[in-house]
Structures are given as structure tokens and as C-alpha cells.
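Below: one structure, written as C-alpha cells.
Every protein chain of the complex appears in place save one, which is left out.
After this line comes subunit A, so read on.
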Amino acid sequence: MGNCFGSEEDVDDISLLRNEESSDDDELRYPPPYMPPYQSDQGEQSQTIYHLSPGQSRTANELTEEEKVRVAQREGLIDHLPRNTWDENHVTNKKVRECCICMIDFEQDEPIRYLPCMHYYHLDCIDDWLMRSFTCPTCMEPVDAALLLSYDSQNLDSG
């Protein structure tokens, strides 16, 4: 809590529906300054969109140098988190069978990712979220603290 004063947007008396349409206009008003030739025949859809935080999205061209570093660092951290595939043969009754991000049941051999708190999600679902916020959606634990701890113990073990 406590951030409500900072977020005084120009919402005013317009309804949520009309507000949403006007944000589409914003995108039209700010086209990417330069479209690399290899993407030009595929249109805007093919551009990778980066999400710096929930609700903040940019194309690669719109990122500042600092943000590009942040994105690369984050991608590196996510890569270090354990991944696995869903195996129906090892599922107990107690186990959660539904990815709480997309609300679709896990299927045999689907890629999943575990967080240090042992909550797990579809790989694509959780990676999409971790790029925006490095927290577990279920328990809200920050992921990086636990990760750094595990790095430290690895270093101690090897030394």
C-alpha cells in the first residue's frame, strides 16, 4: 500500500472501457523509431515485447541501455532456476495439477519450472511473470534472495 498518490493517471470520469481504447491510441501515436529490415514483412506483431514491471511494456527499440542490461540480467537469473517436465507417473493426489497462472492442467511432458519455494508453473507462464516481477505468484516470496543464498552455499561447498 502507500503508492496511490503517485499513480494519479488521467483516468478522470471516463469509463474503464473507453480508457482501454485510448491506450490503443497511445500505441499508434508512438511507433517504433526504427524497424529492422528482417522484421519489416511480419509487421508489429513479431516484435519482442519486454515487460519491465506489470503494466509496463516496451519493444526492444524503446528500451534504454540501463533497461537492456536489466532485462539481460533477469533472463540470466531465470535461466538458473530449475526446470523439469510434467510426469503423470510421479503425480500424487495432493499435488497441484493446474498451473495457477493460465488455469490449465499440466499435461504429460510439458515443460515446468520450479521456484526455490518449490511452487511450480508452466515454464512459459512463470518466465513471462518473472520478467515483470521476481516473486513467486503463490507465496509472494522474492525469488532472488533465495537464489543468492543457494549460490553462496554452492561456493562454500566448492571452496
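By our rule, a residue touches a chain if its C-beta (ideal position, glycine included) is under 8 Å from a C-beta of that chain, and two chains touch if they have at least 3 such contacts; residues count from 1.
Note that contacts and distances are computed from a predicted model.
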The chain dropped from view, which UniProt name applies: "Cytoplasmic tRNA 2-thiolation protein 1", "Exosome complex component MTR3", "Photosynthetic NDH subunit of subcomplex B 1, chloroplastic" or "UBC core domain-containing protein"? "UBC core domain-containing protein"
Would you mind spotting which of A:R70, A:R83 or A:R132 touches the chain that isn't drawn? A:R132
Identify the residue among A:V91, A:I104 or A:M118 that touches the chain left out of the display. A:I104
On subunit A, residues whose C-beta touches the chain left out of the figure: 1-5, 7, 11-13, 15-17, 19-20, 51, 54-55, 57, 100-104, 125, 128-129, 132-133, 135, 137-138, 140
